[in-house]
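Of the protein chains in this complex, all but one are displayed in their positions.
Up next is subunit A:
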Amino acid sequence: MRPILLQGHERSLTQIKYNRDGDLIFSTAKDQIVSVWYSANGERLGTYSGHQGALWTVDVNPTTTLLATGAADNTIKIWDVQTGRCLKTWDFPTAVKRVEFSEDGTLLLAVTEMRMGYLGTVVVFPIVNDVNAPQADTPVLRITFEQSKGTVAAWSALNKHIVVGHEDGSVSLYDSKTGEQLANEQIHEPDMLITDIQMAPDRTYFVTASKDKSAKLVETSTLKVLKTYATDTPLNSAAITAKKDFVILGGGQEARDVTTTSAREGRFEARFFHKIFEDEIGRVRGHFGPLNTVACHPQGTGYASGGEDGYVRVHHFDQPYFDFMYEVEKMTRNQQIV
């Protein structure tokens, strides 16, 4: 598995997304540039420039026509994927930490930072999937966090709910129509920031990553923890692989702590865990800073990781990856064939 190193960014990566077909990779970094790459060979297709601050987040709609980005310049921008034209800019009082299109692409959620007297919020905008149509100016929903601010958020299936990961290690479920909080569960250690939430393909469960050095697989409708993946390092990102039952976790000693501790490896590795058995299966080295984001190819043929070191590493899985199977998985597969 020889990775392709994407050296287009000059500062640390913040988020990576594959489009639905998996042929394109969108990446954001603190250098104010959004890049788009061919996933097959790592060639850069182009950039979207216009933001005035570090970019925190990116998402592409299901038809790969619209791109949403959120940045530290307190704006969300909608771009025409094909031409790189900025279609819409929404201004906020604080930075935007996370954006995500809903399953059908008709809604966009965004998480805004709590700062300078403003509370953290989640806002939802309606989206018209047409590069020439005007977009709405005001959100249809605004959820304000009175207690612990939200750090990440994601859509459930059928746009029914919004799942929010909080700074205090809890996850809550909101009704996406009313904004009412339906549930709140302390699934990670108290006061351990949740750094990432990524949905499974059908959005019935999701994986969380936390600074408490663990990742959890959670059922969306009940917020029940299904699986726990324990590691020895703070995690920044977690992704669920398609095709194989794995999760990929990324993290590492925080950059600011590296110099204060030993000069030894800071565990800057992508870790593969078996989704069902919770065992660690393997690690992929390569980054020389903590992994800030990992993303899986929607067809499960590869993954990409972005690090504090400013590089994106795109991996295509080899045949042995697909052949690898636990004894019990082989047994049951044979049974199913019979």
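List of remarks:
Methods note: a contact is a pair of C-beta atoms (placed from the backbone, for glycine too) under 8 Å apart; a residue touches a chain by one contact, two chains touch by 3 or more; residues count from 1.
Just so we're on the same page, contacts and distances are computed from a predicted model.
One chain of this complex is left out of the view, and of "Methyltransferase type 11 domain-containing protein", "Protein preY, mitochondrial", "ER membrane protein complex subunit 1" or "Eukaryotic translation initiation factor 3 subunit B", the protein name its UniProt record gives is "Eukaryotic translation initiation factor 3 subunit B". Touching the chain that is not shown, out of A:G84, A:G179 or A:P298: A:P298 (per the contact rule at the top). Among A:L45, A:V131 or A:A157, the one in contact with the hidden chain is A:A157. Only one residue from A:S49, A:T83, A:Q147 or A:T332 touches the chain missing from this view: A:T332. Against the chain not displayed here, subunit A makes contact via residues 23, 38, 40-41, 103-104, 157-158, 160, 202, 204-205, 219, 226, 232, 245, 261-262, 264, 276-277, 298-299, 301, 326-329, 331-332.
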